[in-house]
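Our next item is chain A:
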Amino acid sequence: MFLGLYNYWIMVVLMMIGFYIVIAHGNLVKKIVGLTIFQTSVFIFYISISNIDGGTAPILAEGISRYSNPLPHVLILTAIVVGIATTALGLALAMRIKEAYGSIEEEEIQQRDNREC
Partner candidate 1 sequence: MSISLESMLQLCIVLPLLATVGIVVTGRNPNLREAVTISTSLMLLYFVISLYYGLDRGESISVQWWQLLPGLQLSFTIEPLGMIFALIASFLWLVTTLYSIGYMRAHNEKNQTRFYAFFAVAIGSVMGIAFAGNLFTLFIFYEVLTLSTYPLVTHAGTEAAKKGGRIYLGILLSTSIVFFLLAIVSTWFVAGTLDFSAGGVFGPNANTAVVGAILVLFILGIGKAAIMPFHRWLPAAMVAPTPVSALLHAVAVVKAGVFTVLKVSVLIFGIDLLQELPTTQALLYLAAATVLLSSLVAMRQDNLKARLAYSTVSQLGYVTIGALLASSSGVIGGSMHIAMHAFAKITLFFCAGAILVAAHKTQISQMRGLGYQMPITMAAFFIASLSIIGVPPGGGTWSKWYLLVGTLETQQWIIMLVLLVSSLLNIAYLLPIPIRAFLPVRQNPSARFTIKEAPLASLIALSITTVGSVVLFVYPQPLYELASAILAKPEIIHAQ
Partner candidate 2 sequence: MLAHLPVLQVIVPLLAAPSCIILRRPGWVWLFTLLVSGSAFLISIALLQQVMASGVIVYELGGWEAPWGIEYRIDTLNALLSLIITGISTVVLLAARTSIKEEIPEDRHTLFYVLYLLSLAGMLGIVTTGDAFNVFVFLEISSLSAYALIALGRDRRALWASYQYLIMGSIGATFILIGIGLMYQMTGTLNMEDLSQRLPEVAQTRTVFTAFGFLIVGICLKLALFPLHLWLPNAYAYAPSIVTAFLAASSTKVALYLLIRFTYSVFGVSFSFTTLPLQTLFVVLGLLGVFVASTTAIYQKNVKHLFAYSSVAQIGYMIVGYSISTTAGLMATLLHMFNHALIKGALFLALGAVFYRVGSVHLRDFHGLGRQMPFTMAAIVVGSLSLIGVPLTVGFVSKWYLVLAAVENGWWPVAVLILLGSLLAIVYTWRIVEAAYFKAPQAGIEQVKEAPLSYLVPVWMLVSANIYFGIDTRLGVHVATAAAQSLFGVGP
């Protein structure tokens, strides 16, 4: 059975690496990087759901009867777009924070805020 599932597990590991970067790292850009990795891994997971042994790309052609499942592809196309949108916004925020605080390290920002309050 493990042969059947192993690459799901690889994806899980990838996801978790990304997830870890997001929540553990203090650097804002690094967080975003983590986020992209996290999301991309999820995409891979979706795509591998859609895969069928011996199937081909879901573009109709003569003499091919077995296509891989197109639906997840569509979903992921959308998801990728969402991902880039989030990334762009996050980075923009990071830039503004850099301007406002002069740093993009979580701790330093926190300290500066605490000093304000």
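Selection rule, in plain terms: all candidates are chains of the complex that A comes from, given by their letters.
Rule of thumb we're sticking to: a residue touches a chain if its C-beta (ideal position, glycine included) is under 8 Å from a C-beta of that chain, and two chains touch if they have at least 3 such contacts; residues count from 1.
Quantities reported herein were computed from a predicted structural model and do not represent experimental measurements.
Although all of 1 or 2 belong to the complex, chain A touches just one of them, candidate 2.
Put simply, chain A touches candidate 2 in their complex at residues 15, 19, 22-23, 28, 31, 35, 38-39, 42, 45-46, 49, 71-72, 75, 78-79, 82, 85-86, 89-90, 93-94, 96-97, 100-101, 109, 113, 116.
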